[in-house]
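Inspection log for the structure reproduced underneath, given as structure tokens.
With one protein chain held back, the other chains of the complex are shown just where they sit.
Coming up: chain A.
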Amino acid sequence: MSLNQRLPRSEATDDEAVVPRRGRGTELLLLIFAVGISTFAYVNVDLGALGEVPADAMAYLGGFFVVSCVAHIVIRIRAPYADPVILPIVVTLCGLGLAMIHRLDLADDSSHATTQLTWMLVGVALFITVLFLIRDHRILARYPYLMGLTGLVLLILPLMPIIGHSIRGAQIWIRVGGMSFQPNEAAKIVLTIAFAGFLVQTRDALALAGRRFLGVDLPRARDLGPILIVWLTALGILTVQNDVGPSVLLFGSFVLLIYIATERISWIILGLMLIGFGIYAAYNVVSHVRQRFDLWLDPFIDPTGQLAQSLFGLAYGGTIGTGLGQGHPDMIPIAESDFIGAALGEELGLAGLTAIILLYALLVSRGLRASLVLRDPFGKLLAAGLATGLLLQVFVVLGGVTRLIPMSGLTTPFLALGGSSLVMNWVLVALLIRLSDAARRPAPTDKPTFTDDAVTQVVRVP
């Protein structure tokens, strides 16, 4: 539909006719593929676990298809030049996550999948809203200080007396009228926007002004001050809330963003040193962190055996897995949230888990690609910040599940059960789509496609 609207224009300027590839057809094809895989996974779970095709398989296929198509059509209207592979990857990940949650439902006799499906609908609705509300990503750059403040307020909310709510030792929930929400998922995005906004304003000063110290170009305090204050406060709040994962994520994306903004490798070195110091300090001060480290070094001392069961599951899965519905992922306590990576690894094996990790890598690479092509500094930083944030999150959570690094509570984006995370990741995807659309949109031509009825035309080209 938007294709038809745009055709006359490209014909009019056809002396240097370059019709840019929008890739919407590719997106639709890949999307059909993604919906097919999601349904395949869902049916496969029932076949493996119960030996029969689920009665609602067609409804599932249809529902998934309709939801994906709505998102696709909105992209056609609002972001016609957006990257064609982002949405299909996200739909595939959501589908795989739903299938695995459904599989754990069958084992545990729960009904998380319905909840997750509802949240996915909310997520897609927000995705559409964001695409419609934000025409130009640069409006987000206007109020970096306000954004930073919003991010901090979101982080503080769970500590408030009435709405704050603690689940399994982590004070990261708010509960309003029966609905629970993790505001830190929203804070993650808002703070990335705020950081990108700050850094655009100060990056020249950050890169050029200041003095060298130990081979590192240290910026002036007044340039870095506001960001450091936001960052330190955020970390402080997260420590009080007993939630390690988001602190790691926040710190990591912060350092990477500064590195991208200033192009100084010294920031990475400084960041790694700070991470080392931070981990050492946290290990000695916060009992929660020390406990995580102890479990990492010796998973068998944990009475719930979460990590140990996860490792057993991965080993049992082997190279090609036990097949969906035929393993025992339900033996991992709370497998549907943090340890969904292990559950998928058991039933799809190394081959399947690698494919999933590759899908994430491709998604991140599309974000970085948009960042490379975009010309405005804020868009560049925001795209890179969102992409690296996703990358870090996947690394931290899958690294934790496979015992590469200590486990820290972060959700696997799109796969894991959890409404706030799913919804906010859809918002993140909407921003990536918006940014990639801006990146791939052809530059406006110098020659106006002049028509006589355009009365407001001010530029007259001879």
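In the analysis below, contacts are C-beta pairs under 8 Å (C-beta built on N, C-alpha and C of every residue); 3 or more make two chains touch, one makes a residue touch a chain; residues count from 1.
Everything below uses one rule, namely that contacts and distances are computed from a predicted model.
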Missing subunit (named according to UniProt) among the choices "Sarcosine oxidase subunit alpha", "ABC-2 family transporter protein", "FHA domain-containing protein" or "Fe-S cluster assembly ATPase SufC": "FHA domain-containing protein"
Contact partner of the left-out chain, one of A:274, A:351 or A:404: A:351
Among A:88, A:123 or A:313, the residue in touch with the chain that has been omitted: A:88
Hidden partner chain, residues of chain A it touches: 18-21, 23, 26, 30, 33-34, 36-37, 40-41, 44, 47-48, 51-52, 84-85, 88-89, 92, 136, 138-139, 141-142, 320-324, 326, 348-349, 351-352, 355, 358-359, 362, 365-366, 369, 373-376, 379, 438-449, 454, 457-459, 461
